[in-house]
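Below is one structure. I have some questions about it.
Only a single protein chain was left out; the remaining protein chains are all shown in position.
Each chain gets a letter, A, B and C, in the order it is written, and its residues are counted from 1.
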């Protein structure tokens, strides 16, 4: 091997390794970048931990609950009419509720109901809302004159829905559907629809104006394809964020409905909102009866909010720090 | 400007029309239909029949809708089942209280929220930032009615600092001028009355302000952070302007634009929170009235209220747009 | 600063308190606000708004609570009791078959508007009611007139019962004679109802000028019944103001009152919808008393020094059964099984206010006609099981309605009661489908229409006559029960037609026994609705009929 060659060789190697040392962070995709930031955000971590715990409890709750949540096992020991309640004690870590049921078991099992309400109503809002939003967004960006008209009509409609205080909307729905767990879910879900719709539409309009869409149009790609392959995927991130956040709102709204007496009708199936609403009456004598579910609701809602906010920040280049 | 107003007012029409259709369908879907919705307890078959006749429920659906609209246009929202009085009168009677409460809540939210959000942004990562951000996050997560009960339990029942219910202590009653207790007191010189009304306002207003406050703090913070990074701030700095000029004229002014919109929308949302807050504090506004209406299935009231709110909401948005077009020149053109 | 009276918020409070004191924020209002005008103003927390200031148009306790202070009927109940005594009539008597009632009126009684009470005034009232037209004939508006006196001079709807009222004649200045077509167990008790309280003839004239309905589409109460000023009675207080926005009715002591004058000058009824709101308002010193205390709060309040006098029981809570809704209930065994399944004692022990008693029949033991000899159905799970088996209705599944968001004098916490009974019934192998409904109108409508197989319902007596209880349910076939048992109906009818009081109550005893043999539903308990007063109040005599006379109360 000639000296020339060797020098040439290690010239290149040397260069290579030096170049490697000075790292270059160019062209990282939005999502990977977001994920990187998410991993670094305390908010996200805390949020995730809370959610994980909550979901775990919700899933295994019924099996790990020491007692049946609806059995009035210690009926004789609690005297609401004399203001005598049983606080935490061996066997009943959270004490008994006003009907002699194991509060701890109720809280544990209640988690599932709460999660159920949150998730399902969120999904209702998300699916319908996204559909509506996508439709009008696509119409607006690609539909031309007619599309714009379609868009305005749809938006008027969401305006109407936005105009109604969510509680009233829920109440109205309950009035027609009668009182039931489904009602609560539907009510809370419907309330979310306009938010999702407007959100998706908004970001789709933004995307619609962007260069790559114009390019795609110029290239004569079919409109449906553009909408599905180009615009939608890029418009989703805010929707995902909103979905996380609305899990929190859903849980809180549900609690409010329960407080207004529109909650889950079967009180022997524990649900935090209902438990809280019910326990108010005994706040003076058995404050913890309200505190357990209340804390449950607040923490859980907080968990989703934290994650949602963290995601929002991670996805928003402007808020980078 | 005027054209904007007119345009938006025109937009109001289709919205309300659509809404009225929804409501009409809803009313007819109700178990038992409008008749039983209108009649109260112990409604005999005779009554129902009479009502149905009166409502002309025998006529085709579009005629019925026509009548429905006609009544709405005459501001005839029907009669409250609870009170047996015209719904419209009931609203007129109670609306001021709710407005008073909402405004108070908004004032609190704005006066506290914007400075807090600004400082949080400026001292990003500082203890104030952490505190206000986490505070606002929690604020959103506490169910309003629970917060209300907590505040009431502490400050009214145990500390006795504030009254536990109502707008005015019994016996005191500022003569009605505007219907806003605090204002009336001042106008008629019954200062003790307005003072008393103010004390009554504190707890509900604080409760009601919790959510808007939380949101305003976070929005202000975010938008200040965004503006600070803008080129024109660098320009302002490069001109060697004093800090207060840069902060006031350049940063804050721009940062508040999105916040203003938010405030408008939030005000609309307040009415929802008012239902819970007012009912906890037995605050004699529309909120608590609606709560009882919900319990009593007082449908005429609910329907009326929904239309009422829709109008208020759209009007608020109109105001926001106007405000916006004043503070943001870019909107003014076109 | 007030004593901490809630274990719950105490810790938080402590913290806050420290902070506040540190920041020098004293409880300024605590001192000034309270004693301002308190000496001459008594504020009472009422569970609901009155419907009308004219008791004749009302059928709800909240209206009567207010009007009772301003209006008096011909007969009244003794203070704190259920015994009929003279009201505006000093003496009264009826002929042998109870069709002609003669009242000798009190002399020197003035109405709030200065008019003088005399026989003419009384008859003016009765004729006014009898000649009601249009919407006033709706059972929703004039429920009590129609229950006591039947229909009107000209009934406009076939649904309306035929009139039992015949005439009222002023025999002389102070003697009014009221005649009815049929003897009725509603009399003389009915004469004591607020709905039949006597108004000033001047006021009556004013009323006549106003129609009950403004529009064709709903019952709009006449203006005079919605704002103070027109209505005028003879009571110790006169109604001065109804501030609907503040949910306050204000009354002022009437100087011209014929009897012992009111001790507190101003009386205010403030509506506070929820138990908590009322309790907290009392604890915070914003009100001086309230009714329908949640049982759970009684001890709390007492230990904090508030007064919670116990009323005598005069109501009944029962588990109703609609045989029309669920045929299985037609089988006596099933009904008996249900009766045996339910642990009444536990309900009374743990849920109902102190002084509550498990019920054996459809009236409290304070009512004349209460029978010791009725068939009893003690808790006996095993027996219940076998009865069900015998009826071939083991694991019977059945619908159970209960009202939400409501407190009734006989039923402080329906949801909890439901939960407990549900558990009991499930123990004997029944499947329960819960059906919660809003009390008004959903629940009441459903129940009265027989739409609820099992339901919780009850009654508070208007006056001390058995008919006021069992008569309301078992005088004739009723959708709520779907009972088709003539033995029951005839037993009750027999009693109702007996004019002689003592004979009548014996017949009620028999009726009760017949009813409990047949067992149309399960009487659960009678319990006194609790009422609370501030520490600095000398409360009035509390009444089993919840007819407290606020003129009696005073401040210490």
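By definition in this document, a residue touches a chain if its C-beta (ideal position, glycine included) is under 8 Å from a C-beta of that chain, and two chains touch if they have at least 3 such contacts.
The criterion applied here is as follows: contacts and distances are computed from a predicted model.
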Consult the UniProt record of the chain that does not appear here and report its protein name from "NADH-quinone oxidoreductase subunit M", "Peptide/nickel transport system ATP-binding protein", "Heme exporter protein C" or "3-methylmercaptopropionyl-CoA dehydrogenase".
"Peptide/nickel transport system ATP-binding protein"
Of B:21, B:130 or B:257, which one is in contact with the hidden chain?
B:257
Full-complex touch with the removed chain, picking from B:12, B:198, B:241 or B:265, is B:241
For the chain that's not shown, point to the residue among B:76, B:230 or B:321 touching it.
B:230
Considering the entire assembly, which residues of subunit B contact the chain that has been omitted?
230-232, 234-242, 245, 249-250, 253-254, 257, 327-330, 333
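Simple rule for what comes next: only the chains that are shown with their structure count from here on.
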Which of line, ring, star, complete or other matches the graph of chains that touch?
complete
Among the chains here, which has the CA centroid at the largest distance from subunit C's centroid?
A
Quick one: report the Å distance separating subunit A from subunit B, using the average Cα coordinate of each chain.
25
With centres defined as the mean C-alpha position, give me the subunit B-subunit C separation in Å.
38
Taking each residue of subunit A in turn, which ones touch at least two of the other chains?
261, 280, 283, 290
Residue ranges of subunit C touching at least 2 other chains are 5-6, 8-9, 276, 405, 438
Enumerate the contact residues on subunit C facing subunit A in the complex.
5-9, 275-276, 279, 294-300, 346, 349-354, 356, 404-405, 413, 415-416, 419-420, 422-423, 434-438
Subunit A contact footprint on subunit B (complex, rising order):
11, 14-15, 18-19, 22, 26, 29-31, 124-125, 137-138, 140-146, 149, 153, 222, 225-226, 229, 268-269, 271-272, 275-276, 290-291, 294-295, 297, 299, 302, 305-306, 309-310, 313-314
Residue ranges of subunit A in contact with subunit C within the complex
70-72, 75-76, 78-84, 98-99, 179, 261, 265-268, 278, 280-287, 290
